[in-house]
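Every protein chain of the complex appears in place save one, which is left out.
Chain lettering (A and B) follows the sequence in which the chains are written, and residue indices restart at 1 in each chain.
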Amino acid sequence: MSSEARAPARSYLFAPGGSEKLLERVFAAGSDAVVLDLEDAVPEGEKDLARRLVAERVAGRAGLRGPEVHVRVNAPDSPRVQEDIAAAVHPGLGAIRLPKAEEPALVQAVSRWIAQAEERRGLAAGSVRLDLTIETARGVARARELAACDPRVGRLVFGQADFLADVGAEAGPEGLETLYARSEVVIAARAAGLLAPLAGAHARLRDPEGLRRTAQAARRLGFGGMSAIHPEQVPVIHEVFTPTAAEAERAQELLRAYEEAIAAGFGAARLPDGRFVDRPIAERARRTVLLFAREQEERA
Amino acid sequence: MSSEARAPARSYLFAPGGSEKLLERVFAAGSDAVVLDLEDAVPEGEKDLARRLVAERVAGRAGLRGPEVHVRVNAPDSPRVQEDIAAAVHPGLGAIRLPKAEEPALVQAVSRWIAQAEERRGLAAGSVRLDLTIETARGVARARELAACDPRVGRLVFGQADFLADVGAEAGPEGLETLYARSEVVIAARAAGLLAPLAGAHARLRDPEGLRRTAQAARRLGFGGMSAIHPEQVPVIHEVFTPTAAEAERAQELLRAYEEAIAAGFGAARLPDGRFVDRPIAERARRTVLLFAREQEERA
Partner (left out) sequence: MSSEARAPARSYLFAPGGSEKLLERVFAAGSDAVVLDLEDAVPEGEKDLARRLVAERVAGRAGLRGPEVHVRVNAPDSPRVQEDIAAAVHPGLGAIRLPKAEEPALVQAVSRWIAQAEERRGLAAGSVRLDLTIETARGVARARELAACDPRVGRLVFGQADFLADVGAEAGPEGLETLYARSEVVIAARAAGLLAPLAGAHARLRDPEGLRRTAQAARRLGFGGMSAIHPEQVPVIHEVFTPTAAEAERAQELLRAYEEAIAAGFGAARLPDGRFVDRPIAERARRTVLLFAREQEERA
């Protein structure tokens, strides 16, 4: 999986699958990943056209540098999802994004359809990742099963706006209304050994401060990135989900203290400033240092 | 179920089953539902008297306009619950309220006893709803199973005071101590397709501001109504759980935008003011518009 070779994507910028112009522009907006959308952003009458455009676009990216390429297909219980997958899977595709994940059995069916498409295209089995959007009460209630139901599942995404609507809730100023659901998604992802999950898009445009607060709260909770619905959101997302040089330095201090402790035969250490470090804390520090280094390198 | 024919009740006003006077007055206090109590409010020695009074009262309401009639029976593991059900089920009864729901098997047993009583009274099978109060750690831990264990289950209620006592907790100023439990109840109810759940009563009397804040937090989280222990609480509960004209208007705008998007073949729309609407959001808006319209009509 590409997630092994490079830092996990922090930003996922959406483009409507039916718009030739936006399908081109989206690649130049600087996001770590793009999501070419065959679902909500495509009118009923244009689904076939969009599938053709998306298929061309994905195939055309094979071997190129640039953002990871993902395709959002229609919901797993829709009659379209199989055709969407057949159109999307090409060399160059990083992942299928599946909305409204609720039933592990349907996720497994989607994974088999991806496997068939991989085979037809001569791709290695398992080369296309499957990312699941949890955006309903049923999805949250089964998040742990969904995260663990198929080895292809790589990342969970929390779809906040649809979740709120599904349970009849509204977000208050501090987001307490989704704290349970967001925490559950983080724990389900981690318990299954997946990448840190993604937060859903900040729905309000031209609101960098609101976006920054939302992204910071998501990062503190254990999310690793965020969807974007406009290029203007990408820099703010990167700012929040990239460790700063100071954070990397502090993580490096923890790592150093931990490695000295291990060399001395201990399993944990306390730094002069009072910070404590054991194996899990050292591993998080190592991820921070790595993420910082990779970002430096990729931006170079 | 009556919940199909009219808007789901927002307020549930309790009356002690042993008090002839209060059993009469409670119907005139303006609540959407009344709960005639055979449990805590009835002393041991008066359980038989209370059953007779409640039975008469329920039977006497058949066919009348006015609040839905519910009866709270004793806990499912009490030897009294079967007799309570036998006394409560009459034409005119909307629902049995079961306290301390913890074990799906006991809930199913209660549902069978209700079915037997329905048959004896010549009521259609399933006409009496079963509402479950979740008010212990075990109840929260099994909330999803409880919500889905029997088709008669219609609404969950979160009993905050007893839950806090059961786990040895106390509510702080923001209610964070019950956020997990309240969120779980909302998700369990929605995942099982039940009505929006009810918040437990605000225990402090003559505290309209505290009641309003509690009710607003509950509504934001996805609750659809609240218990009341005094008639003075009913207007505040209605104020909070009824959409305002402005909210109904905003919901109407979302619906209009969504319907135009669908007509144009899209699955979602963004309004000029930046709001986004897809199917789940449109469905919530439709519930808001409907609720507003019904309340207008019922108040007319």
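Convention: a residue touches a chain if its C-beta (ideal position, glycine included) is under 8 Å from a C-beta of that chain, and two chains touch if they have at least 3 such contacts.
Predicted model, so just to flag it, every value in this text is computed and none were measured.
Looking at A:49, A:115 or A:179, the residue that reaches the missing chain in the full complex is A:179. Although one chain is not drawn, the whole complex shows that of B:42, B:81 or B:268 it is B:42 that touches it. When the omitted chain is restored, the residue from B:25, B:121 or B:138 that touches it is B:138. Only one of B:125, B:169, B:245 or B:293 touches the chain withheld from this view, namely B:169. In the full complex, chain B touches the hidden chain at residues 39-46, 135-138, 140-141, 161-162, 165-172, 176-177, 179-181, 203-206.
Residue-level contact of chain A with the missing chain is found at 144, 174, 176, 179-180, 183-184, 186-191, 196, 217, 219-222, 224, 264-268, 274-276, 278, 280-281, 283-284, 287.
In the analysis below, only the chains that are shown with their structure count from here on.
Separating the centre of chain A from that of chain B, both taken as means of CA atoms, is a distance of 38 Å.
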